[in-house]
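Missing here is one protein chain; the remaining ones are kept as they sit in the complex.
When the chains are written out, they are named A, B and C in that same order, and each has its own residue count from 1.
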Amino acid sequence: MKQQEPTAILLMHCPDQPGLITKMTDFIHVNGGNIIYLDQHVDRVQNVFFMRVEWELKNFVIPTDKIEEYFTTLYAVKYQIYFRLYLNDYKPRMAIFVSKMSHCLYDLLARYTAGEWNVEIPVIISNHPDLQQVAERFDIEYHYFPINKENKAAQEAAELALLKEKKVDFIVLARYMQIISEQFIAEYPNKIINIHHSFLPAFVGAKPYHAAFERGVKLIGATSHYVTSDLDAGPIIEQDITRISHKDTVEMLVYKGQDLEKIVLSRAVEKHIQRKVLTYKNKTVIFS
Amino acid sequence: MKQQEPTAILLMHCPDQPGLITKMTDFIHVNGGNIIYLDQHVDRVQNVFFMRVEWELKNFVIPTDKIEEYFTTLYAVKYQIYFRLYLNDYKPRMAIFVSKMSHCLYDLLARYTAGEWNVEIPVIISNHPDLQQVAERFDIEYHYFPINKENKAAQEAAELALLKEKKVDFIVLARYMQIISEQFIAEYPNKIINIHHSFLPAFVGAKPYHAAFERGVKLIGATSHYVTSDLDAGPIIEQDITRISHKDTVEMLVYKGQDLEKIVLSRAVEKHIQRKVLTYKNKTVIFS
Amino acid sequence: MKQQEPTAILLMHCPDQPGLITKMTDFIHVNGGNIIYLDQHVDRVQNVFFMRVEWELKNFVIPTDKIEEYFTTLYAVKYQIYFRLYLNDYKPRMAIFVSKMSHCLYDLLARYTAGEWNVEIPVIISNHPDLQQVAERFDIEYHYFPINKENKAAQEAAELALLKEKKVDFIVLARYMQIISEQFIAEYPNKIINIHHSFLPAFVGAKPYHAAFERGVKLIGATSHYVTSDLDAGPIIEQDITRISHKDTVEMLVYKGQDLEKIVLSRAVEKHIQRKVLTYKNKTVIFS
Partner (left out) sequence: MKQQEPTAILLMHCPDQPGLITKMTDFIHVNGGNIIYLDQHVDRVQNVFFMRVEWELKNFVIPTDKIEEYFTTLYAVKYQIYFRLYLNDYKPRMAIFVSKMSHCLYDLLARYTAGEWNVEIPVIISNHPDLQQVAERFDIEYHYFPINKENKAAQEAAELALLKEKKVDFIVLARYMQIISEQFIAEYPNKIINIHHSFLPAFVGAKPYHAAFERGVKLIGATSHYVTSDLDAGPIIEQDITRISHKDTVEMLVYKGQDLEKIVLSRAVEKHIQRKVLTYKNKTVIFS
């Protein structure tokens, strides 16, 4: 899914008012940009306008490094627009955090290695040594940070230093079974993607498959969301479910859930990499 | 799906031990019964054996009205078997409770009228007069019992008297928006089927679509379960989900949920009518 | 899902070129219309631009009955735009064709009676008398046109006369098991919606469930499409599937398929009523 031509992607939201689409597209059109993607959404409860627009930069008259400044001056201030601008020639840098289970990690690395995503993965971080070998198979650095109550603050500081050194833009928790501190999360707001092995908000917290088994549900789910300081309560990016029956033991749920987890997580990561996720008040807008 | 030949259906569970299938099928086989269905399940955590077996009665040597007695004497006492015996020539009698929304009611009545189910529906009961006209379209008695705090006990007593008079075997709450008292439930244990408009255990209680919207989930669900004294916490019979997006307002969720609710409820009612549901410790075994 | 304020809906497609969104929205915006919905799509293979836009007419300066003329003069000619304009205060008129099976008919009528759709159903037409009673339950005219090789042309002419008399805008074939002639179809191009009981293009033609059973598929499907002169080959509006197993007989497939058929057909009809379907070269664009 590689894009060849240089493009700019604008993600934005602002208070709704008539004529916004015309004004926004006009900015691109009159300055020589060719729009190749546009999706918008109006939240009529909150009265907020959301848009994702992508255009080719080839004949765009505003210099690439000035687009942010021009858009801010001409539009953002006037219409109270919150926006982010991305260039498709930049490969975002992603760190993966794992513990002991390999299924999500393999799925991410298989896609990465096959060149499916516009992303770099400079580092894998773990609180266990178990998956070092997987990292080696794919020639990616693996850093082991054992964590306990006493060393948690120090280890997280070391992790953050490593992430900074590796210029990491966002983090994927690929079944990382360790709660991340509020301070750590604050360094990557809406930039840490987790996979929780339940259909949230059902079965928050530890051992959701055991809880699902106890309750006797007929479907199990998985939820990928941005991590916030509220456990398993951040903005949901993607969810899916699979059917189970009374024949399934807890072990079967854990096993069946793995396919769900890896696909749901990868879909969420892909949307993030493609700049198709916009968060607003603990919810996400997922552009088409 | 009508069955022609007279058959008996045995639903049972007991502590597991080797040889149970042989013994149970032997009871039918040596007495001239032809088994046309068998499904069993062993819960290895609880160590319980579950079975549903159906056989043709044509050449069965034990008189139909003696099967229960013989099975009790020869097997049930010895192996601590809990069982129920059903004959396929009896049409179970089902009451429907509704409030104001018609979608589940129409779906149930369309199936009933088309002769899809081996069931009689002698009465529809409601706490609102709104759906009287629907009942009339299908020539089914409609009884209106307005309920408030003061009259609840009396009205429920009147409802129970009516259900007794109509010889009702089980009750379907087709979006009946009124909590049923513990005393009422005790009269129909595991015989009241509800449809809750969420993927339980997420969003228990009132206004689940509003709660789903607030949380920003990407799927909404519906759950059909037997009613127990714990609100929305009884044994789950069937669940399903449908995909939603940030574009869906609460009203859209309510609307999209209706198809889900009616299909999930009807599937659960069908399983119940077909004697394919066995409850055990707040969970269900759903035979194939 | 009723809309209160008068709005206009424009469905259009034309050869793609830069700036179309700006121009189209400008037409509405500068003339005082408030856009409440916009979805567009560019087919980069065919190089065609598709758009659906809806706006409030309250302050729109072009008189409602002149919008088509103005849009044609100012835009359609210039940009080779094919378009349709709809006003939300007009209730489209829908005829239902049935044969002997009632499940789709009940589902359509339940929604209609509950007021879910902005539609009128003045007439039900059938080649069998069987479902007359269903029509009566809902107080809708039922016309019985028995059809055989000899009388087909005459009967279809009579049907067309009736449809004209009832001012029918579009037709829904709710499991109507009679092939419609090319001449008849030509009177309602892309205005006859059929439900085929398979996952097209698999199992075209008669007895698809038998064919599915023979092939041993693990999923069965249903497909709603516009009727063209090629049997089961018209533009697909909606499809869905359900899981089956080796345990399912042909009769079970027929039965399980019914829920699928009615939901898929109703979803397609709803999209059509909401003016969210645009056909182009035997395919559909389904707006969000």
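Heads up, the rule we're going with is that a residue touches a chain if its C-beta (ideal position, glycine included) is under 8 Å from a C-beta of that chain, and two chains touch if they have at least 3 such contacts.
All values derive from a computational prediction rather than experimental measurement.
Per the definition of touch given earlier, which of C:Tyr142, C:Tyr176 or C:Phe199 contacts the omitted chain?
C:Phe199
If the hidden chain were put back, which of A:Arg44, A:Arg137, A:His210 or A:Lys281 would touch it?
Considering the complete complex, A:Arg137 is the one touching the chain left out.
Which residue among A:Ser102, A:Ser126 or A:Thr228 touches the omitted chain?
Answer from the full complex: A:Ser102 touches the omitted chain.
Applying the definition given at the start, please give the residues of chain C touching the unseen chain.
Output for chain C: 41, 43-45, 199-203, 215-219, 221, 235-241, 245-247, 249, 282-286.
What is the set of chain A residues that contact the non-displayed chain in the whole complex?
1, 102-103, 106-107, 110-111, 113-114, 116, 134, 137-138, 247, 251, 255, 259, 263, 266, 288
Which parts of chain B face the unshown chain closely enough to count as touching?
Residues of chain B in touch with the missing chain: 18-19, 21-22, 25-26, 29, 34-36, 38, 40, 42, 243, 288.
Methods note: only the chains that are shown with their structure count from here on.
Calculate how many whole Å lie between the centre of chain A and the centre of chain B, each centre taken as the average of the chain's C-alpha atoms.
42
Quick one: chain A and chain C, Cα centre-to-centre, how many Å?
The mean C-alpha positions of chain A and chain C differ by 38 Å.
Hunt down the residues of chain B that sit against at least two other chains at once, touch-wise.
Each of 247 in chain B touches at least two other chains.
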